[in-house]
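What follows is one structure encoded as structure tokens, with my remarks underneath.
Then we have subunit A:
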Amino acid sequence: MTVTEYFTNIKDTATSIFEGMTITLSHLVRKPVTIQYPDRTPRPVKETLPDRFRGFLKVDMEICTACLACMNDCPIDCIKIVTKKDEALKERVLTQFDIDEAKCMYCGLCTEPCPTGAIHFTKEFEGATEDLSSLLFSFVPENQVIIPYKALKKEKEETVNA
Partner candidate 1 sequence: MLKDLVFLGTAVFTIASAATVAFSRNILYSGFALLGTFAGAAVFFILLSSDFVAVTQVLIYVGGVLILVLFAIMLTSKIGDMNITNRSINYKIAIPLLLLFLGMLTQLMSGGSWDFGEEKFQSMVVPIGNGLLTEYLLPFEVISIALLGALVGAVVIVRREIK
Partner candidate 2 sequence: MQQLADKLIQHCALLQGLPHELTYLLVEIVFGSLMLMLFVAPFAGIISWVERRVAARMMDRIGPNRVGPQGFLQWLADGVKSLLKEDIVPSSADSFLFRLAPYLVFAGMFMAFVSIPFTSRVIIADLNVGIFYIIAVTSLVVIGILMSGWASNNKFSLLGGMRSAAQIISYEIPAGLAILVVVLMSGSLSLQEIIKAQGAHPWNWFIFDNPFSFCSFFILFISSLAEGNRTPFDIPEAESELVSGYSTEYSGMRFVFFYFEEWANLYLIAAVGVTLFFGGWQIPPSVREWAVGVHFVLPHILEFATFFIKAMSLVFVIIWIRWTLPRLRVDQLMAMCWQYLIPLGFVMVLGTATWIVLFPQGVPLVRYVLFSGTLGLFGYFFYRVVFHLRYTKAELQFNPFV
């Protein structure tokens, strides 16, 4: 290291620190870009989410056909559907339709095979809880049964296809 280099190093250090400090000080008076989720956002966060956002799963029991496609496609088995033959109604009925949101990884594989679009994503995503079991959503009320949706008539389906 020559004498010139020595003093150039000192000069470079001083000037670069000087310049660096001007930049950080200029940032001190800039407007922060922080979004203060959840309560101090200019609009509710849910409104700002895109349409295809993958939040919690929801099942529209009115149009669920109990085909079990979603349960079979789920890679981590977070959907549990139980059906039985109801003697009184002489029909196959749903007795249990549980989705464990705590396990769900939001892959969307259950929504794709659904013939009616009954199982779908919502924009609900705030799942923080102290009790994991509260994330177990049951879509069939306990001790009740739900009759699955059936395609109405053959010809109607044909007209739709045509």
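On the choice of candidates, all candidates are chains of the complex that A comes from, given by their letters.
Just so it is clear, contacts are C-beta pairs under 8 Å (C-beta built on N, C-alpha and C of every residue); 3 or more make two chains touch, one makes a residue touch a chain; residues count from 1.
Only a predicted model underlies this, so the values are computations on that prediction, with no experimental measurement involved.
Q: Any copy counts here: identify which of 1 or 2 touches subunit A within this complex.
A: 2
Q: Which part of subunit A faces candidate 2 closely enough to touch in the complex?
A: It comes out as residues 9-10, 17-34, 36.
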